[in-house]
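With one protein chain removed, the remaining protein chains of the complex are shown where they sit.
Take a look at subunit A:
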Amino acid sequence: MEKNNLDSLDTIFQDKVDREIKIEPKDYMPDAYRKTLIRQISQHAHSEIVGQLPEANWVTRAPNLRRKAVLLAKIQDEAGHGLYLYSAVETLGADREDTIDDLHEGRAKYSSIFNYPTLTWADMGMVGWLVDGAAIMNQVPLCRCSYGPYARAMVRVCKEESFHQRQGFEIVTQLAQGTPVQKEMAQEALNRWWWPALMMFGPNDADSTHTAQSMKWKIKRHTNDELRQMFVDATVPQAELIGLKIPDNDLKFNEETGHYDFGEIDWDEFWQVVKGYGPCNTERVSARKKAKEDGLWVREAANVYAEKRARRNKKVS
């Protein structure tokens, strides 16, 4: 295509984005926009799928029938989110299995939070309350993302995530109001999960490579630091309500700004985990690879059977 034509297509595209008209799969979009979306949505999908693992770690040890059922239902929702998101990626021309191979070969990332281990039952509460709580902060604005299929997937995802956040908070509340042993279990888990949860919003704005362009394309609506602040402001009063202490001595409500000031994140830890050196990076990716490899014969059988059946049906008709 002529360069002038491309320029004018790009102008029309940006004009649609500026006027809040959704971009749909068959519409023109710049290559960089498509690539950014494929990267972001597939990584989001991988996060949902890898995110099953830390919670699945407690399914067989859930403390009662109700908690077992709720936890199973929640993990099933996460797998469902993965499914819509992989479908959204496919509308951009990417192949689901290829993007999964990228994950397995270390070419694609997923949310670093899932590289932390779930060590006690209280961690099921923290994952729901903090991890899903942080995810909601990130995802609610994505319901207005310029790319139609992603935005629509997010509407449904957010509804379910908000239920997950509530069930997590309910687990934590029950513990915080329980015996001293249970309260200690909750506090100890909060101490481990608080800072990794704040890291979920990514680097500070000054160090974020994708933010400016993504905001121009209206894929992203708020900066990392804005979202992080919203999360802190929403979560601190919840912790106070149930009598747990946020593990941050610098945390203080600032009357002037109307927001909580909080301490410096350990960015070394953040980058370590992003680079693959977190407590469970190896285990998470190995588990996903193993599932794919162990399932190979099943997928082959399903494909071969489908072909056989198609041939037989053809003969009959």
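The definition used in the following text is that a residue touches a chain if its C-beta (ideal position, glycine included) is under 8 Å from a C-beta of that chain, and two chains touch if they have at least 3 such contacts; residues count from 1.
We adopt the following convention: contacts and distances are computed from a predicted model.
Novice: UniProt name of the unshown chain, from "2-oxoglutarate ferredoxin oxidoreductase subunit alpha", "ABC transporter permease subunit", "Sarcosine oxidase subunit beta" or "Phenylacetate-CoA oxygenase subunit PaaI"?
Specialist: "Phenylacetate-CoA oxygenase subunit PaaI"
Novice: Among the options A:His44, A:Arg67 or A:Lys220, which residue touches the chain absent from this view?
Specialist: Missing-chain contact among the listed residues: A:Arg67.
Novice: Where the complex has a chain not shown, which of A:Phe13, A:Tyr33 or A:Tyr86 is the residue touching it?
Specialist: For the chain that is not drawn, the touching residue is A:Tyr86.
Novice: Using the document's definition of touch, tell me which of A:Arg144, A:Lys275 or A:Lys290 contacts the absent chain.
Specialist: Among A:Arg144, A:Lys275 or A:Lys290, only A:Lys290 touches the chain that is not shown.
Novice: For subunit A, enumerate the residues touching the unshown chain of the complex.
Specialist: Spelled out for subunit A, the touching residues are 49, 52-53, 56, 59-69, 72-73, 75-76, 79-80, 82-83, 86, 121, 171, 174-175, 178-179, 181-182, 287, 290-291, 294-302, 304-305, 308.
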